[in-house]
Structures are given as structure tokens and as C-alpha cells.
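What follows is one structure encoded as C-alpha cells, with my remarks underneath.
Only a single protein chain was left out; the remaining protein chains are all shown in position.
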């Protein structure tokens, strides 16, 4: 049941507070009875990783160095613990990196993604920018044969997009997506596949607007030039968008969302604003009967089945979202391109 | 506010119990204050019309001759009553033909399609196989400019399909549709547009199977030759269909639906069986936690907005479903083709 | 079909911009074909009426004098229009005072309470602080024989409470209600009747806290003295309230709601804040997965059936909420008591 997994491995770690990461040699992790050891094949860089790399305020408060970062990947199981019953050596898997308690109220009522006791691998514990990672059986997701496994390495952000799109009715609805980072872009084909009658993206960066068109956006607006609410109303017979997905965290975008949404519309919030925001509850929420919902993570594991189905059915083509590939040694180049905004998803092999 | 609408018109009527219909001359209807008079432009033949034409047991119990039949159409408003406020002469409209009371519990809680006091025009009262029809303002549906108005003449069955498909979650779900009559066929592109990962149709007639492929079915099975449940399970990794839409009314098909559905699946029933059916509640409903739901009519008017959106967005192409056109004078040819089963929707101009 | 309803009647009107109202003589209204004329028997004073009486900023912007105010009442039908089919002279009724268009998207999809073209009687048009009022048949609500009709005169605010409580799951849920005005107080027995495991009211005024206890609150907290979030967490095993109903419009209360709610909880907003409010989207909505919903009006007419059922079944006792009765001539005393906050509902006979 074991491979040759004793010894050392390479890992990309935050060793001390401050900017940057270091590629160092560490022990290959030892697994617990309910865990498996996975040889990581491909990894993807998340916006969270960029925050940690830059060492912003959020990172300084949350990260306790030294820690191996990274939480988007796929790999092959090379060892299974004695209390693992549904996976074997050789299985190709990705994983939900929120390790949850399965005993709190939220875990036991279908909301494990909001677990009170969550440990996020790659943030609170060692992640997957390494040769190997140890993970509990309960967190694994088998990559279906029909899917290019490279796509499984971006299931984490793809799942954020699927979770947000699917958090209410979709078919026949006009969607406005605020922000064209990788999750906002991924939400475009998902909304279309789920029956959206129209998908409008609001994003400043030219690179991302072009990527959005490739991924199927019906309209792309530039909020620095276009009157977003006015155009959205024109495109929707004066009604406004049925669904607004906020994926930028930007105060001006959030305000435009309120100006662009239809009465009784759904306003799903995923992007994290850096600061408190002032809103007019009466005019923006109460009188128009808006449903505002906070979204994070992926529903465990409804969202994961949905991801599989969107890809297997061919209704969603994620390929164009992966725009760059690097060796793990060249991580600094990779992170700098990520920070520039001129990229979709970046793979570290 | 009026056109030259006094006088006589042609109407296709059931004059007496028994087979057939007669094309006769009758008075143009006089409108009430809340009604409009519509010049009918195109009409479509419904399965219900075929039943009335044949004069089967159901018809003999329900229809009180003389009555003008027909309830699928579009037309132009030529006169509006004094208490009509939102429509004017010249508007192109179709209509919900269930004239409801708006005062019963069902009408007042979003279920007017189940109204206790419904009068169905073309069944219980004069319908649209005539030059003119009088209808209440509350029943009208304005045909959007973006839509070929001929398609509006089949909004009634299209709405049955949309109502059935949309009666539960759709995105990422595998659908099995039992029966390839016009409503079953219309449900195919609707399910796909609403995000279905797979649509399988079970139907015996070769003509209809071919039409189903044109309309986007992923698989068409012939229940007289294929082992439907076995194939459905193979296509769905052994799980079964997430959603079964019963649109045949046939006892063998209903049984196959129970054999083909996934645990906790949705089984939506629209087709009307001629006789009682014996089912194993324990094995087929209770242990697997099945949701069985009776569907009829169209939700007033959620379904109608959904129809507009599916067509305007281009996600549903209904054109191939209209397979024949006849003059109203040639109604007998039209009805005989309808009875043969070798037709999609048949238009009377 | 008519009573002796020609001639003059008394009406309490805002004649000019500025504080106060005038009791004057005006023509009895003439009904349209779809309307009935109702002799008003009892009226109740709403917070909105107090705003109009005071002539605050909102009133100055919205109200166009001269207008008869008031929108909570019950009465007896004394005349019915020629196109009214379900009511007759002598029927005891109350009414939904939002006169809606029944033709916009919201009206036609079960959200008439958010109608784009609403006219609110007693605000935008003549209301019920008068001897008679003319209303459309579609707005009427028959008072069941089992219910004391005086209670029907507060169906409007009772309906706000029922709508807010019932806007999500209720059974077994711990409720925190912020604000003990009449709607907040009415929400207490409604939540209990709908299965709430616990109802906590936060309110400063002693009079209202006592009334809340009479109406069944499990706990009443004084936000000027008590640490509301801390106590709510203690009462709920550290989790927080499952449901928060915001019925004060006060910024400090809204903030306390965010501090007191459980992860993934429902936060329903009915109280109208006077100004924009600053909130921390990340910490208060996104990370904890909160569902924030704007509520107004009453669902037409689901909420009305629910009101009937709560009262007929005896599960809700609204009687103690009516604390004062005045003659219409003594309206100034009535309004001053209303403004003092030391009252539940005040009836004008």
C-alpha cells in the first residue's frame, strides 16, 4: 500500500513574514490513518497565493510562517492510510482543501464550507506547492476519466464560480458579473451553461475583457468608460439584471451592482472588499426587495458534482482560462505575471 | 378604438356529439369591458383538439356542443374594451387560454393554472379556430418583436414543456423524457438550454425520434426494442436519470421511468394515462425518496417570461417543431396527419 | 346594487404641506366598474401616517396634498361596480392598499407587492381616514367569520410581520427581532406560531418591552443597557440567532444584528433606515455566508391566507396589540399618543 515516500521533497514556503517565497527541501509528510499521500502533478496559483506572496495586511494577520502554500492542484495517490477505504494507490485526484470538523452545526447541516473549525491547507496548514501533500480521504475528489486532469488543478476557483452562479435560479436569467479575474471569467461559461439568457461582464483590463469574450460573454463593459447601469438596463428592456455576481470586491463595482439589478433580483457577493462600504439599505435593498447573499468556498460536495457535469457534458470549456505554464523553479516569474493581471490561470508543473 | 368587427366570421366547430368538425359561419364575438377582440392570424392543432375531433370518451364527457375549438394561436388586436388599459388596437398577441377567477385560493397564491373555476377557451368555451376571438386583458401575452410570431402560436404546448422542465433544478442534471409528442420534443431543447447535462428521449415512432435528434436529443431510445432502464443507467454511471419527464401517459413508459430514475430523483408527470396504474409505492417511491409531481398548464405568467427568454436568447430553436401548414379549409387533412403521429406541430393559417 | 351613497362624507386630509391633518367634508367617491364602495368601520394608525402627520422629509417628497390618508381598516361594502363578480353589498372586508398594475413582470410572477406601477391608497391616492373608500375588487380581502373584524383593521402591519417572519424557514429557529414597534411586536407571536424555538426582542422603550412579553417574547433586551450580541450568543449555545428580523431602521440595531446572527443565518430587513449605513461586507456577509433580504408589503395574497390561518387557528392572539381607541374627531390625541411610542396599535372608530 506504500510507495517510496520516505525522505525529502521540494516545497515552496513562506519562511518568514515579508514579501516572497522560498523553494526549500523539507520532509515528505507522514500520513494519518484516514489520510492519503498524493504526488502533486500540477498546481495552479490562486489570488490568495498572490496576497501571501506580496504579504499584505490580510496575510500578515492570517499566515503563520513557516508554511507551504498553494491549494489548487491535481495529483496521484502514492500511499493510503489504514483507515482509508475508497481510494487506492494510483488514483488521480484533486481535493477540497477546506479540512472541516464534520461535527459542528454547519458541517452537519450541509454547510461544511462554513465550518466553525475549518483548517485551510495552503493557508493555515501545509499546501500543495510541494512534491507531495497529505490529505484526509473525506476531502478527495476523483478526477473523472472524461476530464483533462489539468482542469482538475483549477477546480478550487472553478468551484467558487459554480457555487456563486448556482446559488439561485439561473435558466432564462440575465447575469451581470462584476470583475474579470479568473473566478469572474470562469463564471461566464457556467452561467451560460446553466441557462443564462445573457451574460454581461464589467471589467477594466483589456486582457481580461478579451478572455471574457473567448469564454462566451455576450457583452463586456469597461466601468471606467461605460455607464454600466444604463447599458445593463437597455440590454434588459429597462428591468436590470436578474442576477448580479460581485467578484471584484471593489466599492464602485458594488455600487454599480445595486444600480444595475432588477427589483427582487439576486445579488451574490464573492469578491472581498478591503474596507467597509456605505450602502443605502432603504433604496438599494428594502424597497426593491433585493436578495443579497454572501458566498464562499464550494458546497461540499454538490458543487463538485456540478463541476464534473459541466465539463463532461462539454457545456463548459475551461481550457482557454489556463493561459500560462511554468516550472515550479520559475515561480517568481509566474507570481509576477499573476500580479500584473494579464493572465488567466497560471499552472506550476 | 374599434375596427369593422360587426358581422359574421368562419369558425371550426363541434356542432354535435360524434367524430369530426364543421367549418361554419357564426357571429363575430362581442367583447366585454375587460376584453379585447383579436383577429386570429395563425393557429396550431393540439392533441386535445385531436381528441375532440375523434370524439373519445374524455371529449364526450367534457365538451358541450356547439363550441368553437382550438386554443393555440397568435393574432392582432382589432378592438379593446372600455376597461382595458395595457393593450391597443394593432398589438400582436398570443394568450393563456385558461380563463381563471383570480379570487380562489389557488389564483391568489401563484397557482392560477390550477384555478378551481377555470374556463378553458376552445374546450369549455369558444376558442380560436375562427377568424376572431374575444379574450380578457389579463390573459393576453404580447409577442416580443424579436420572436417570429408563428412561434407564438405554439406557446401553449411550448409552455407545457417549459413548465415541466423548470419544475425543479435543471443545470447539470441528466434528463429522461418519456414520449416524443410535440410537448416531449419541445422539452428537449428547453432542458438543454436550462443546463441539462444529458437529454435522453424514449419514443417508438421513427418520425419523432428523428425530429428529436434535430431538436438536440443526446440519445433517442426505442422502448419497443431497447432496454431503456439499462441504457439510462449505463449512460449515467449506474445512477439513473436525475429527472424523468413523463409525457406519454403510457403505463409501460411510466413503469420504465421508475426503473430509470436515480434515488431522490424528480419524476414530473404531464402525460395523461387513460386508466389507473398499479405501482409499488415502497420500492418505487418511498425507499428511493422519489419526488413525484403532477404538472399541468403553464405557470401564470412565470412560464411565459421563460418562454420569451429561451427564444430571444437563441438558446431554444423551436422552428423545426413546426412541420406542417394548412389553410383552415383543409382542416380535415391537417387533423388526419395529426392523428397519424407523423407530425410535429401543424399550423392552420 | 347601491346604497344611499351620494353626497358628502367626513375625511381626515393633509390639505397643505406642513404638520397636522384636517377633518373636512368631501364628496363620497364614485366607483369605477371594477370597484366597490366601502363604508369604513374601524381604522388603524400606521407609522407612515405619523410621518405624514409630522411632515418629515420623506413625506415632503412623496405626498401631494390634498389627500385623504390612512390605509389600515375594515368596513362593509355598500355598493359594487358593474364588473365586480365576487363581492356583494353587506360583505365585511379589509383590503390590500397597494393598487397594482397586474401587467408588469413583478405582478405577473408572484411579486405584485413590488409592482413597478403601484399606487398606495392613503399615500399616493385617497385612503381610509374617511367615511367611505372606493377600492378595486382585486384588492379586497373578505374577513372570515371566525375573526373579530377589529383585528382585520390591522391586517396591513400584521401582514408586514407575517411576510417578514415567513420569508424563510421558521420551525425550530431562534429569532432575534430588532425593534418593538407594532410590526416588531406582531412578529413575536407569529414567529412563535410558526415554530420558532425562541424569540428575543431588542427594544429600548419599557412600554413596548412589556407589551412584547404579553405577546409571548421569550426574552426582551434593552440595547441601551444589555450587550445584545453577547446575550443572544449565550442563549443560543454560542451560535447566534438563526434569523434576525430588523424592524427598527436604526443603524446601531442593524450593526447588532450582524454581531448576533449565526453563520449562514437569514437577516430580513423591514425597518427603513433614514440614512446610508456602513457595513463590513467581508466580515459580516461574505465569510459567514449571510442571506440578507429586503422585505416590504405583503405577498399578494399568500400572506393574507397565512394571517387568516394564524388567527382562526388561535395560534396568534393579536388582541393585546390594540391598545387604544379614539373617535375620528379626536385624531390629534390619537396621533400624539402614537408619536410618543407608548402605544401598540391605535384604532379610530
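Just so it is clear, A, B and C label the chains in written order, and each chain counts residues from 1 on its own.
As a working rule, a residue touches a chain if its C-beta (ideal position, glycine included) is under 8 Å from a C-beta of that chain, and two chains touch if they have at least 3 such contacts.
Model, not experiment: these values are computed from the prediction.
Novice: Sort through B:120, B:231, B:285 or B:337 and give me the one touching the missing partner chain.
Specialist: Answer from the full complex: B:285 touches the omitted chain.
Novice: Identify the residue among B:116, B:146 or B:234 that touches the chain left out of the display.
Specialist: Going through B:116, B:146 or B:234 one by one, B:116 is the residue touching the chain not shown.
Novice: Which is it among A:30, A:86 or A:275 that touches the chain not included here?
Specialist: Answer from the full complex: A:86 touches the omitted chain.
Novice: For chain A, which residues touch the unseen chain?
Specialist: Touch with the absent chain occurs at residues 32-34, 82-83, 86, 101-103, 105, 108-110, 138, 300-302, 304-305.
Novice: On chain B, where is the contact patch with the chain that was removed from view?
Specialist: 105-106, 111, 113-114, 116, 239, 249, 254, 262-264, 269-270, 272-273, 276-282, 285-296
Novice: Mind listing the chain C residues that contact the chain we can't see here?
Specialist: 166, 170-173, 193-195, 197-198, 305-306, 309-310, 312-313, 315
The definition used in the following text is that only the chains that are shown with their structure count from here on.
Novice: Just the number, please: Cα centre separation of chain A and chain B in whole Å.
Specialist: 42
Novice: So the centre of each chain is just the mean of its C-alpha atoms; given that, what is the distance between chain A and chain C in Å?
Specialist: Here chain A and chain C have centroids separated by 43 Å.
Novice: What are the residue numbers in chain C that touch two or more other chains?
Specialist: 105, in rising order.
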